[in-house]
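The complex appears here minus one protein chain, its other protein chains still in place.
A, B and C are the chain letters, set down in written order, and residue numbers restart from 1 in every chain.
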Amino acid sequence: MDKTVTDPAAAVAGIADGMVVMIGGFGGSGAPIELIHALIDRFIATGHPKGLTVINNNAGNGHVGLAALIEVGMVAKLICSFPRSADPVVFTEAYLAGKIELELVPQGTLAERIRAGGAGIPAFYTPTSFGTDLARGKPVEVFEGRSYVQERWLKADYALVKAHLGDRLGNLTYRMAARNFNPLMCMAAAVTVAQVSRIVAPGEIDPEAVITPGIFVQGVVQIANPAQEETLNRAGARYPEVAK
Amino acid sequence: MDKTVTDPAAAVAGIADGMVVMIGGFGGSGAPIELIHALIDRFIATGHPKGLTVINNNAGNGHVGLAALIEVGMVAKLICSFPRSADPVVFTEAYLAGKIELELVPQGTLAERIRAGGAGIPAFYTPTSFGTDLARGKPVEVFEGRSYVQERWLKADYALVKAHLGDRLGNLTYRMAARNFNPLMCMAAAVTVAQVSRIVAPGEIDPEAVITPGIFVQGVVQIANPAQEETLNRAGARYPEVAK
Amino acid sequence: MRLTPTQMAWRAAQDITDGAYVNLGIGLPEMVAKFQPPGRKAIFHTENGILGFGEAPEAGLEDWDLINAGKKAVTIKPGTAFFHHADSFAMVRGGHLDVAILGAYEVAETGDLANWSTGPKGVPAVGGAMDLVHGAKRVAVITDHVTKDGQPKLLRRCTLPLTGVGCVTRVYSSLAVIDIEGGQFVLREKLPGLSLDALQAVTGAALHVQGAVADLIVPEL
Partner (left out) sequence: MRLTPTQMAWRAAQDITDGAYVNLGIGLPEMVAKFQPPGRKAIFHTENGILGFGEAPEAGLEDWDLINAGKKAVTIKPGTAFFHHADSFAMVRGGHLDVAILGAYEVAETGDLANWSTGPKGVPAVGGAMDLVHGAKRVAVITDHVTKDGQPKLLRRCTLPLTGVGCVTRVYSSLAVIDIEGGQFVLREKLPGLSLDALQAVTGAALHVQGAVADLIVPEL
């Protein structure tokens, strides 16, 4: 078994119009920029995929990565906790113009809903958001004298994640806080594709150090020197490049 | 801050009559034998603690560790998934004699209930046990056309776990499949005491390699060469030693 | 004339594809791992937190921190991963396993399985079976076709406490390979020397035939 995928274009080739796509990362850390840009390339070339529902903690920053995905018009709906950033202009304009739907979810609930999707738990109760606008319409139940809100799992057709090392069986490690939502999204998607800085031979990752076991990963593509959103934004980058 | 505890006796000194105690391990792997035996020593010397509710995957094997805890009469109730072993005579006799109460829980549900206790999730839904005797009396709900059983969290007053390395902040690693329920129990108990093979300085455990972050651990005690249940049982060991 | 446990395990192994994620129940199903056809490598999962473990070590080389769900010593190999019990059952319950193969006391034509309790006497023990039957994409059973007393184990309805409802889709018995489809037993293979009538006589529910019934041929093992 070899889950290696040759390039980012091949890695995202299966994403179709209207799919639900989880994209890892918290701000720029752990964001799979090259996979997102490969998806944009496909859209520029073919007009697809479009009408995507994207699940990410944020809503993009500047004009690269997730922001660029929104800017070119591929995203119909965003499920996130914090659609603000240093430069949130792309999402803000799309949202205020009514061009993109927003489902706002508290960050811990977002993480837990994704884990639940991966773990076969269709619903769970949390104290988070009880008594607030974000609990509106959701069932409430009292356990041991305290009120809790029922939340549902989140699943996806695809997850695009960024990891550090990966082997051809799909075992992954992450780099510091770039871990964040990535391991959860690997669990919750029918197809998970991970971009990794280096593909190593099975056994090179210590079995104790595997964060995402290969069972949760369907494709691994090597991007040796991945771009970092913060660095791109400080350089004023745009994707696709305007000059093209 | 230094969570180091000098010896097993001090580590278990706070466990009182009637408490709920989670004990890590799957069979002998990851079972904190020395902590259990320290608890037995206290009972032999003082008559306390007694009437404990113990949560473990199993019900002990032979006449050491959890089996010995049951044999000396400290356990009023056991919550477990699989009370069979190579030599289950202690639990079997106590159970058939009506001396110990048993709550049988499917293994994945047991793990998830403990995690839920640690994660502040009072209840969740699982497909496991739907339509079986073990779902009797539990709420059932249909999500997306499939039936699920509502399960509640499990929490404990104490967790006794076995880890591999630990630092004085309580960060822990485990050894291979000895990980099992241990990290979950650390999360779900008001007080977690971990026996570790070696106490290391903070920073000696790679931040990427920490399995249980110190926030979940209140005490760390070094047991340099921990006994292994399988080895004790093959040698026909009993605790406390009969010859004493 | 019937298959030995080893032969049943061999037959079950022929249906496991290369790269499949597989959980094998304690006991007889564990033997399936030995009979993977050449060129295929399944990845084995054990509930206690190992994916991609290897064969048993030589006697005397056991490490009791490295065991499977049956508490037998196993080994690691390149690509092994360790994880805790909640992650392990996320793999199970979340539908990430391709196949689970379990033992059975009884299987019903509805796909119901009973394999954890022989009734109110004795000590009940469930382990991970109830999670596996509702988690794996395909749940199969390996079982003698009849009990030690010659009574059918394949029934219209289970009489023992259930492990899961409508979960089993294929039975590898000592006499036949039977699928469960639409609430019926559908016969796929039977021992060459065994007539359909003879097989039906030791089966507690109607056997249906859809298309050809192949000969169940396994090597001497």
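In this text, contacts are C-beta pairs under 8 Å (C-beta built on N, C-alpha and C of every residue); 3 or more make two chains touch, one makes a residue touch a chain.
None of the values given here were measured: they were computed from a predicted structure.
Although one chain is omitted from the display, it touches the following shown chains in the full assembly: A, B. If you put the hidden chain back, the residue from A:Phe181, A:Phe216 or A:Tyr239 that touches it is A:Phe181.
In the complete assembly, the contact with the undisplayed chain comes from B:Ala119, out of B:Ala119, B:Ala135 or B:Leu232. Within the full complex, the residue among B:Asn171, B:Gln195 or B:Gln228 touching the omitted chain is B:Asn171. Mapped onto chain B, contacts with the missing chain fall at residues 1, 115, 117-121, 167, 169, 171, 187, 201-203, 207-208, 210, 213-216. Seen across the whole complex, the unshown chain contacts chain A at 26-30, 57, 59, 81-86, 88, 91-92, 95-96, 102, 104-112, 114-115, 126-134, 174-184, 211, 228-231.
The rule we apply is simple: only the chains that are shown with their structure count from here on.
Listed by label, the chains touching chain A and chain C alike are B.
Spacing of chain A relative to chain B, judged by their CA centroids, is 36 angstrom. Chain B and chain C have CA centres that are 30 Å apart. Among the residues of chain A, those in touch with two or more other chains are 119-121, 207-208.
Residue positions 76, 82-83, 86, 89, 92-93, 134-135 of chain C each touch two or more of the other chains.
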